[in-house]
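All protein chains of the complex are present and in place, except for one that has been dropped.
Take a look at chain A:
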Amino acid sequence: MALLSIENLNLSIHGIDILRDVSMSVEAGKVLGVIGESGSGKSMTANAVMQLLPNGTDCSGTILLEGQNLLDLHEGQMNRLRGKDIGMVFQEPMTALNPVKTIGAQVAETLLIHKAASKPEALRIARETLNRVGLPEDRFPMSRYPHELSGGQRQRVVIAMAIALKPKLLIADEPTTALDVTTQAQILRLLKRLIQEDDMGLILITHDLAVVSDMADDMVIMQNGVVVEQGPAATLYRDMQHPYTKALFEASSHIPDRDYADERGADPLLEVRNVIRDYTLPRTKLFAAPGYFRAVNDVSFVINRGESLGLVGESGCGKSTLTRALLGLEPVQSGDILFDGDPVVKNGLVVPDIRRKMQVVFQDPYGSFNPRHKVSRLITEPYHLLPSSPTGADRDRAIAEALESVDMPASAAEKYIHEFSGGQRQRIAIARALIIRPELIILDEAVSALDVSVRAQVLDLLSDLSDRFGLTYLFISHDLSVVRAITDRVLVMKSGKVVERGATEDVFENPQHAYTKTLIDAAPQLPDVA
C-alpha cells in the first residue's frame, strides 16, 4: 500500500475550481516530484494534504495516509497529525522562521507540541536534529536567532523542524527556489539523505524540471489544476506523451535563435576599469575608525556594441552592487565607468545624456511598477532623461511602438499594471526600457521570477529585439542555463571579484576556475532526451 495516495481530489475556493480529479501517490523511502508552473495547483495539492487551506475551501475525494482518509479528520486530529506524521518545508526560508525565537526553541517546539518528549529531552533531540541537518553545535548553538543565519542555513532549520519527529511523509514546496545553486545542491542532497535514513516519503514540489530529474523516483506534471501526465521519472523523461509536458521540457532547455556577436567585430560600448565599491560597516567601537566591506573589488571588463555579456554569481557576490554602480546609482571608490568613451558620472552627478543610453529591467515584475499609474505613464518614465520629451501624438506613437515591439497591443497603455500577468509585466518593463531607444540594456535577473514557458518567450523576445535594434545586453543572473542560452561572453563573479571570463560556451564546456566548476556542477541538469 502506498504511504500517501490522493484519489480524485477536487478542490474549490469560494466556488472557483482549483483542482480537478487530482490523483497521485508516494511510497515510503521514495521521492515524488510534482512539477507545474504558477497556478497549476501544485502547492494547493500540498496544502490539501496538510489541510492548511484558506477559508471557503471545499474539498472532495480522498487523501489516504496509510489508509486513513485525512479529509474525514477534524481540526483537532489534523493538529495532532501535522508535524508528527507529515512534515512540511516551504519556499521562503528567510521568512519561514519566527524572528523572535531561537532556532533551538523552534525545533524543540515540534516535539513539545506533540508531547513527544519532556523539555530537556526535546532540547536534546532538537540539538541532534540540528546536527543531522548540517548545523553543528560549535558553529550553530541553539541560542541562535534566525536573523543570524543565511538563507540556506535557515532552510536547514526549517527542515530540522519538519523531521524532528521523524514523520512518515515530508512535503517540500519549492524548497530551493529562493537559494543559490550551490546551496540548492546541498539542500537537495540533504533531503535525499534524510528520506533514505528515515525511510520517509517525499513530495517535492517545484517548477524546475531539472531539480526533480536528479531526485524523483516518480513524477507528476500538473497544469491548471489537472494532472496531465505521471509516471516513473526514468521512463517519463524518455517517453513524454502529453503536449504540455513536452512544451515544458522544451521551454526549460530553450535556446533562443539569435545572431552571435562575434560576427560584428569589437567596438567597446561600456568599459569598466578597476572599479572598487566599498560599504562602510557600522562602528564596533565608539572611537575606532569604521571598517568597510569591499563589495566590488577591482573589476574590469568591456561590453562590445551588439554583444550580450553574462554576469553570473551567487547572492552577495557583488553583482547587484556593480549594476547600481554602472547606472550611477551609487558612487564608486575608485576606477572608471566609461560609456562610449565618456564617463557615466561627472563630478558626482550622472550625465543624463549618457544615462539615457543605458536602461535596466529588474527581477520583480510585481514590485517594480507603481500600481496607481497607467501603463502609458509607467513606460514613459525614462522620458525625464530627455532634454525635451515628446508630447501629444508623438508621445502616443512612441508608447504604441514600444508596446508593439514587445508584442503587446497598443491598447495596453490605458490599463493599470495589476491587469497583467507576470510575463506581460516583464514585457512592459522591457518596453519601458526601450522607449528612449537605449543602446545598452542591463537585465538584472530579468527572467528569474518567470515560469519556464514564459521565460522562454521573453528570452526569444530579447534576442529578437537585440537583432532588430542592435541592442547590447548585460545579462545578470544566478541561473546558469539562462545565461548559457542568451550570452556571447560571460563573467563569473565571486566575493566582489571576477574569477573567470571568456566566451560562454568555452567557460561552460571547459571551466578553469575552481569556483566556476563548483557552480556548473551544482546546477541541476536536465537529462538528455534527444
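Note that a contact is a pair of C-beta atoms (placed from the backbone, for glycine too) under 8 Å apart; a residue touches a chain by one contact, two chains touch by 3 or more; residues count from 1.
By definition in this document, contacts and distances are computed from a predicted model.
Of the candidates "Peptide/nickel transport system permease protein", "3-isopropylmalate dehydratase large subunit", "Electron transfer flavoprotein subunit alpha" or "Putative membrane protein", the chain left out of this view carries the UniProt protein name "Peptide/nickel transport system permease protein".
Of the options A:S25, A:S40 or A:T110, the residue whose C-beta touches the omitted chain is A:T110. Residue A:M50 is the one among A:M50, A:A233 or A:V312 that touches the chain missing from this view.
Of the candidate positions A:I18, A:L65 or A:V158, contact with the unshown chain belongs to A:V158. Of the listed residues A:I63, A:M88 or A:I303, the one in contact with the hidden chain in the full complex is A:M88.
Touching the omitted chain from chain A are residues 50, 52, 75-76, 79-84, 87-88, 90, 92, 95-101, 109-110, 113-114, 145, 147, 158, 161-162.
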